[in-house]
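As you look at this complex, bear in mind that one protein chain is not there, while each of the others sits in place.
Entry: chain A
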């Protein structure tokens, strides 16, 4: 009994220590380990900051150990020592505060991060005291050409939605399509509904053919380019309308044309009738004078009236 009692505080201490260990692990999922675990590819990105805040986009395809370097040329004060630290997505990374010395009129901050998955991608900011900040935006290759206007299709017809990755960027492993289902994105699988969807992937391009659309198919569709590190998403909007929509302007313009043509022809008919009655009035028998070819005066009158009209 006494032995177990004596062991109890030690056991409690051990449990507390292990709890702390566990809690520290769960607290920092967003904090990448500062020491590389696996032999990953080394890649270096360096940006020079000169008195202005800047941001640089970095696109990564595979998991890497990424070394980010910030160089700041300082300001008027030219302090010998300055505190620098790193932030990820606005939250200060633990144990990243260092003292930076002024060397060759420059301050340097360099750090290596292990970027392996979606969580480790994001915005990394190096901060020099309270003076200057420089941001690195890490992401998977983004889809460049995004269509901002919706694709319009008609009830009963099929529609082809496309996503295209620039060919200068790395080729995706594959493409996935998702439909916005209110709360979450649901993956569109050709296998489950082959009569409705047809997905054709072609390296940098993907096409989703939705057959026999109805108004319920309207909404946002997401295409995801799958890379080793993460999937980069883009969206396309589909709008389904009935044939009635374009039919209304068509019919209204048709009516306008018919009215105008009728008005022009009726005006002309009535105008011509007026002229005929005018010309025929004083010249009661123009045909009698024709054969003689002598009554030039009457002829001249008719032609002059014609020209005046």
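Keep this in mind: a residue touches a chain if its C-beta (ideal position, glycine included) is under 8 Å from a C-beta of that chain, and two chains touch if they have at least 3 such contacts; residues count from 1.
Keep this in mind: contacts and distances are computed from a predicted model.
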Mind telling me which option in "Afadin-and alpha-actinin-binding protein", "Solute carrier family 16 member 7", "Hamartin" or "Calcineurin B homologous protein 3" is what UniProt lists for the chain we can't see?
"Solute carrier family 16 member 7"
With the missing chain put back, one of A:91, A:220 or A:265 would touch it. Which one?
A:265
Touching the absent chain when the full complex is considered, from A:152, A:199 or A:233
A:152
For the full complex, which residue in A:55, A:91, A:220 or A:253 touches the chain that was left out?
A:253
Residues from chain A at the interface with the omitted partner, ascending
149, 151-154, 157, 159-160, 162, 207, 241, 243, 245-247, 249-251, 253-254, 257, 260-261, 264-265, 268, 272, 275-276, 279-280, 286, 290, 293, 296, 299-300, 302-303, 306-307
